[in-house]
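What follows is part of the complex, with its chains left where they were.
We call the chains A and B, going by the order they appear; numbering starts again at 1 in every chain.
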Amino acid sequence: MNKACLKFYCPDRAGIVARISEFLFANKLNIINLEQHSENGIFFTRIKWEDIENWKNEAEFQKDFASICDEFQGQVFVHFFARVQTCGLFVSRELHALAEILTKVELGDYENIQIPFIISNSRNAEKLANYYNIPFYYTPTKKDSFAHEEKQLEIIAKYSPDFIGLARYMKILSADFINQVGCPIINIHHSFLPSFVGARPYEMAYERGVKLIGATSHFVIPELDQGPIIEQDVARIRSGYSILKMKKQGADIEKKVFARALAKVFEHKVLVYENRTVVFE
Amino acid sequence: MNKACLKFYCPDRAGIVARISEFLFANKLNIINLEQHSENGIFFTRIKWEDIENWKNEAEFQKDFASICDEFQGQVFVHFFARVQTCGLFVSRELHALAEILTKVELGDYENIQIPFIISNSRNAEKLANYYNIPFYYTPTKKDSFAHEEKQLEIIAKYSPDFIGLARYMKILSADFINQVGCPIINIHHSFLPSFVGARPYEMAYERGVKLIGATSHFVIPELDQGPIIEQDVARIRSGYSILKMKKQGADIEKKVFARALAKVFEHKVLVYENRTVVFE
């Protein structure tokens, strides 16, 4: 638990690794994992270390590190793994992605993660929420209306989660909601984006006769299904599969991709730069 | 070598398998492989058998089988594997897909397949063609002109190939060419269609930040990159990959997918129905 990581990016030049690693060494920390690369003139790194007693919390670290940010015109993000992170979940009628995440949290697959609430425009998930003792909020939605978002934002404000995960939540979020929510939103889309944007990807995939179906987990931005992609995967389908069978098989990919994307986000292995992600391994 | 297969489709109803298998049994043939399924009211099957001495050639078989087609309002295609099939190849500057196919033909990965000619708008492939003793035709192309197609159609007419494979041929074919060519054309597209239609898919994939790149082999129809898909596959890319590195990795997928698609076509495991393929295993 006594571990921490930082992500950092800045315009590339010589000496950045030396400067940061000296800073950590001067604080008697031992780097246990470091990844760095440069891309189009930008330097990206993620560094994980042990023994963080020098700083009481992330804010103190950030204060100490500010001079490095200034020197290189860079951005830093730091996380202390001893701190519990929370991820509120949204879901609609289909529960496979939600059940996968709740099972993983329960079985300890994610370290130090809690689910503070589940919000849904269906009552399908209520029983599951109760089983896990997670507060469940039913916020029904109406076509062409965003009136329900006010209540949702109130709930979110109450919990201040670190992240929100859309575990097959089938209502579009307004730009206002996205701007006000105050934390990153991670969605699972049921196709291999950018193919088959929108609400009926399996029908479109069937129509086009593709041989693999996929799923895409991405950060949500106001433009529908256009946010930075975190993780994708595919599964092979065979001739003769009905759309229903494609959906069933697709559900297995969706939940796997969503679970992996959340793991990456929870471990702070994802950095967003110009609507693309840098994903560290 | 003494084997044959038929593909058949018709409106679905009871008794079709019984009728066809009786016909084959009455001719003393032994079915060694049969796949059948129904989809949206259409019956599809592929049947492979041994011992075809009853008919001198495919045309004779087709004549005998005509009554079954009439009875079920169906379409049949038959192939005797003892007959050599030919596949003319088109290529531009990049040779990886071409080299893969030529190597596979040479090493006997495809049964009874010959490459009668290579046509190219670049001289890059000439040395390779000479090594394999395959006639090479250089047909230079000009922007916004289809004048070169006349010469190409003459060459094709001379050889009457069973198939044409576009092994990364980077010039669009005119609708006239496609209609006159007289055999199926199989293309390898350097993306996971329908994502990234057109000429610069890796650049588009990089821009969008996808986590898997792919390749798609499809039959060519006049609408660009819209033909029935035969085979697709993907490969994972990592953060920090340049477009060049994506292209190199993509080339490996392209050649693999193209080689597999041709294998399916050469073995008559692909049937086209309403711009989608039925692919038998």
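As a working rule, a contact is a pair of C-beta atoms (placed from the backbone, for glycine too) under 8 Å apart; a residue touches a chain by one contact, two chains touch by 3 or more.
Note that this is a predicted model, so its numbers are computed, not measured.
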item: Number of copies constituting the complete assembly, 2 shown; value: 4
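Simple rule for what comes next: only the chains that are shown with their structure count from here on.
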item: Whole-Å gap separating subunit A and subunit B, where each centre is the average of the chain's CA atoms; value: 41
item: Residue ranges of subunit A touching subunit B (in the complex, touch as defined); value: 37-39, 44, 192-196, 207-212, 214, 228-234, 238-240, 242, 275-281
